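Only one protein chain is missing from this complex, and each of the others stays in its spot.
After this line comes subunit A, so read on.
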Amino acid sequence: MKVTIERANLLRALNHVHRVVERRNTIPILANVLLRAENDRLSLKATDLDLEIVDRAPAQVDQPGSTTVPAHMLYDIVRKLPDGAEIQLDTSEGTTMALRAGRTRFALQMLPDSDFPDLNAGDLPVAFEMPAEALKRLIDRTQFAISTEETRYYLNGIYFHVVGAGGEARLRAVATDGHRLAKAEAPAPVGAEGMPGVIVPRKTVGEIQKLLEDPGAIAKVSLSDAKIRLAVGDIVLTSKLIDGTFPDYERVIPRGNNKVLTLEKADFERAVDRVSTISSDRGRAVKLTLADDRMVLAVNNPDSGSASDELPVDYDSEPLEIGFNSRYLLDIAAQLTTDEAEFRLADPGSPTLIQDKGESDALYVLMPMRV
């Protein structure tokens, strides 16, 4: 393989793939990136056996071929080369790949490309396209609630599924860690109807999110009940799905909460942040006392002291005292997009609904804490 490529093109492609490669690997080849030169293109592929990303960059191919070299090292080298450099990759010199740019020379140890694992996607019967922006929104709104609890692996991702049918069909994303639940939805794209419900793992979600940064792009999704593939421009991501059953989350979304609280989101966020300064790392509860269009926020930390603040709000139901993890409140507030937020409460022991005022595409459920 002998190929010449502009630094910027190589760096962009490496940027897309190198994060997939785990920093520590027991299988040496998984630390490598697969380089394949053909048809005026250099394609790069990285995998962790559960997730692989392929990107392609324009290049001048003098001699087609392929090899694998350490991914993070290659990325670091290219990063440190000067802007506008022309990079030549050449595998004709035995066991190392020569990398030349101006007077800079590197020789990188190779591993045979035939050993590079392929994430066999198999048949992906469902296929649809949607604006990158819309898919990104679903992820942005729900990602924070993904559980990191390994024993309940089926909560370690976002559950994508379609509800309703015909013109009413919606593509819905749901994530929960047991304490908060985030649900976001968009009109189901053509072809998504009838798709199986799939749980996309946390790491894949994070990578997909980064591939969707161009708001004008179109995301092409294809999937089976075991794998998902996402193509944006030249980049193709393929990932295994979490093999598990997502809980019947509808049952924990309260329907009858009739105490409605409306507040200025930014003021609320600042007040929660302020009073929680005194709480411990453990995320001590902030107690909200609601009565007569007034909210008192209070935090009590036996180790350091106490704090309280007060906000004018819209609340005319019967007085209520309820506690929430302040961290979780802030996480949800950060997802809200309108100036006003609406809380629907029942009692201090039951889940609370939080939404943008007048918007129904995203919904958050937060479990109170005992205070």
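Just so it is clear, contacts are C-beta pairs under 8 Å (C-beta built on N, C-alpha and C of every residue); 3 or more make two chains touch, one makes a residue touch a chain; residues count from 1.
Simple rule for what comes next: contacts and distances are computed from a predicted model.
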| message | There's a gap in the complex where one chain should be. From "Energy-coupling factor transport system ATP-binding protein", "Cell division protein FtsX", "DNA polymerase IV" or "Recombination protein RecR", what does UniProt name that chain? | response | "DNA polymerase IV"
| field | Among A:Leu14, A:Ala85 or A:Leu181, residue touching the chain not depicted | value | A:Leu181
| said: Please identify which residue in A:Arg41, A:His72, A:Arg152 or A:Lys210 touches the non-displayed chain. | reply: A:Arg152
| Which of these, A:Lys227, A:Arg284 or A:Arg344, touches the one chain of the complex that we don't see? | A:Arg284
| query | In the complete assembly, which of A:Val61, A:Leu171, A:Val313 or A:Met369 touches the absent chain? | reply | A:Met369
| remark: Hidden partner sits against subunit A at residues 147, 149-152, 155, 176-181, 247-249, 251-252, 282, 284-285, 349-351, 365, 367-371
